[in-house]
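All protein chains but one are shown in place.
Let's turn to chain A:
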Amino acid sequence: MKSNRELTVSRAMAEAIAQEMRTDPSVFVMGEDIGTYGGIFGATAGLLDEFGEERVRDTPISETGFIGAAVGAAMAGMRPIAELMFVDFYGVCMDSISNLAAKNIYFSGGNCKVPMVLMTATGGGYNDAGQHSQALHATFAHLPGLKVVAPSNAYDAKGLMISAIRDDSPVIYMFHKGLQGLAWMNWPQSAAAIVPEDAYAIPFGEAKVLREGRDVTIVAISMMVHRAMEAAEALAADGIDAEVIDLRTLVPLDRKTVVESVRKTGRLVVVDEDYSSYGLTAEVIASVVETDISLLKAAPRRVAYPDIPIPYSRPMEDFALPNADKIGAAVRQTLGKAA
C-alpha cells in the first residue's frame, strides 16, 4: 500500500530533498546540525547516510558566511539548500538574505539565477520564549526578490519543497516546529498526510480551499490553518458555515482565491501567528478591499499575535497565541453576533 503512506511533515521534507538530490547532482544541503543530527527539527534525517558529507554539510555557527555561500554556489550553478535553524536567528545573517540572495537577480537585470532554498523553523507554543518562538512571515515576505513558502501539512510540505528546489529564484521555506511531527513536541495529527512516493511539485501562489462554506472566509497559513479548521468545526456546530483557505505561500500570494471566496461569503477573518501589525493579515485584507470594498458585508477581522515579544511563561504565551476560540469570536463579530 505504498501509495497510502502517511508521513509527518519532517519526513516529507527529507524525502523531497532526497529525491531531488538523487536526480540532480547540483542539489546539496548545508546548515548547523543537519548532518549527523539530521536537523534539529528532522528535515534532513537520513540524508547524510545516503549522500555523504560533501553533499550534506554540517556548518560552523556562521550564518552570514554559509547563507552568503549558498548565494555564491547558486549563482555558480548549484542548487543549495541551507538551513537557518530558527528563523529568530535571521538577525545575524539578514544581509546575506535581504541584500544578497534577494537582490542579485535584479542587479543582473535578469541575467543570473539564484536557485537556492533557505529553510527555517518558525512558531511558538512550547514555551521557548522570545528568541526561539517567532513566526516572522512578514519580515521575509516584505522583501522583494524572495519567494516565501509556509506549508501546513506533509503533502504540501513535499510538493512545495520540490518546487522550491527547482525554482531559479531564492525561496524561503518556513516550516513550523509544531507541525513537524516530532516525538518531543505536541502536534496536530492533521499535519500528517498521505504523501505519494513519486516526486511531485506544487506550484507557488495557489491557495487551497480546505473547507467550503457560505457564511465567512477564514484565511490562514502554517499552524494557523489547523486552528482555523478547529474553529470552523466548532462554528459549524452553531450553524455557521465557514470557508477555510490555506494560503500555502506568502510570495507569491494567491489574492484571487481569497477575493473569489469573499465574493461568495461577504465576510473575512485572517489568521496568522506572526505579529499583528504590518503583516500578512493586513496584506490579505488590503487585497480584498483594494479589489472591491463592496464585497464585504462586515468589517474584516484579523487574529494574529499581539505586537509583543513572545513571553516564556505558559499562561502568558497561551494568552497571546491565536487559537480556535479567538478565531471563532472574530467570525461571530463579522456576523454581528456576540463573541
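Note that in this section a contact is a pair of C-beta atoms (placed from the backbone, for glycine too) under 8 Å apart; a residue touches a chain by one contact, two chains touch by 3 or more; residues count from 1.
What we mean here is this: contacts and distances are computed from a predicted model.
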Seminar exercise, completed: According to its UniProt record, the missing chain among "Pyruvate dehydrogenase (Acetyl-transferring)", "Sugar ABC transporter permease", "4Fe-4S dicluster domain-containing protein" or "glutamine--fructose-6-phosphate transaminase (isomerizing)" is "Pyruvate dehydrogenase (Acetyl-transferring)"
For this session: Return the single residue from A:I40, A:V225 or A:I327 that touches the missing chain.
Result: A:I40
Problem set entry | Absent-chain contact - pick from A:V209, A:A320 or A:L335 | A:A320
For this session: Could you tell me which of A:P60, A:G110 or A:G239 touches the chain that is not displayed?
Result: A:P60
Seminar exercise, completed: Residue list for chain A contacting the dropped chain reads 32-33, 35-37, 40, 58-65, 88-89, 91-92, 125-132, 183-186, 306-309, 311-320
